[in-house]
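Omission of a single protein chain aside, the complex is shown with its protein chains in their original locations.
Here is chain A:
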Amino acid sequence: MFSLHEKEDTIVALATPQGVGAIAVIRLSGKDAIKICNRIFKGKDLESQESHTIHFGTIRDGDRIIDEVLVSLFIAPKSFTKENAVEISTHGSSYIVNQVIKLLIRNGARPAKPGEFTQRAFLNGQFDLAQAEAVADLIHADSETSHQAALNQMRGGFSGEIAKLRGELIHFASMIELELDFTEEDVEFASRDDLRILVEKLLRVVEQLISSFDLGNVIKNGVPTVIAGKPNAGKSTLLNALLNEEKAIVSDIAGTTRDFIEDEINIGGVIFRFIDTAGLRETTDVIESIGVSRTQEKMKTASLILYLFDLGDTDMVEINRDINKLENLGVPFLKVANKLDKANDQFVNELKANHPDTIFISAGQKEHLDDLKSQILALVNLDKFKTGNTIVTNIRHYDSLVKTRESLLDVLHGLDAEVTNDFLAMDIRRSLHYLGEITGEITTDDLLANIFSKFCIGK
């Protein structure tokens, strides 16, 4: 249980990613945030400054200067958490960051738990539930595109679209309820044809949101990618080449990336997550092992496979056989020929003739990697995202939308089967209920208010 007393604490955490950068931002939030910071800050008296001001000064441990910093002040409720908040921009050394945080803790702050800033923001009424979840996503956002999707959701894009949808459904439900409860009244009821048009329209929007989920998921979690190839094909060399190229190692476990085959690599703003296919590595004949079911499952969960082979160590028969197997797998794949620098020209030409879409690289020399990257990006369809549409990235929202779709389809089936309105109403209510799981429940009072404001009812 989240205790009341914890809520009174002032919490501190590093707000920028761990690791080396030019600057780092340390964030404090809570009643005493400004007071605590003031204790270790030499410059202006922070407690007598206005909200939304920035101050230059030094952080000192006694007489020792730890760093020159910029301090931004946010006075409650005008902050992200709606509490007093301070952001300290220090130089981006992990030593400095650790020193400053330790100092703040010694002066009364407490390390924040994961997500606690967002939780406070939410508890203090900063967001609705959908937005709060988007903020959590934003905090975990690792790349440009996922950042944008989260931002879009936070600006209310998602809530807005759902709200609009719900408004239409509520009207729809009211019309049905009107007919059910006030059957004796002398009022005109909505035509079933109009209702059908409306439901179909709603379905299209819901479908769109649902289909954005896969894309949204890819943006958030990265495109699951497998490099398939024999151990000597240059798999880890390629991985390292891509990693070094981007200098953007975003693995959660710092310092361990080299030991893992699973890595996240940011290519053109999209995260690609390289899945650990340990099963593959242990088999001498890699592509043979595609037949092994466990490995095959791994491969199937990938959105993209890079089929990597050594030009000097592979013959055309082997390549054709492997490609045939990959085609049967049904996952998009790229044919990547490695070690171009050591390749035999005749074989390269033969390969170009047989498989014109082969990408030739030299991972060890970091040559032609741009070709590979643009081909990889081309396989990921980001059109929808670029048009700025709402993208669903949250599994809970996705589930609710799928159930909304089910219920809306049930409404259509009901219309087809010419069931009476009480049954239609049930499916409409289910639709509203599932939408409500995202944005909050609709009550019958809302329906009745809608009816009474529009129709003359009663004897």
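Here is the rule we use: a residue touches a chain if its C-beta (ideal position, glycine included) is under 8 Å from a C-beta of that chain, and two chains touch if they have at least 3 such contacts; residues count from 1.
Note that contacts and distances are computed from a predicted model.
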Name of the absent chain as recorded in UniProt (options "3-isopropylmalate dehydratase small subunit", "Sulfur carrier protein ThiS", "tRNA uridine 5-carboxymethylaminomethyl modification enzyme MnmG" or "Sarcosine oxidase subunit beta"): "tRNA uridine 5-carboxymethylaminomethyl modification enzyme MnmG"
Chain not shown: contacting residue from A:27, A:166, A:235 or A:429: A:429
Option from A:67, A:87, A:177 or A:322 whose C-beta touches the chain left out: A:177
Sites on chain A contacted by the missing partner chain, in the whole complex: 1-2, 4, 119, 122-125, 128-129, 177, 180-186, 410, 417-423, 425-427, 429-430, 433, 436, 439-441, 443-445, 447-448, 452, 456-459
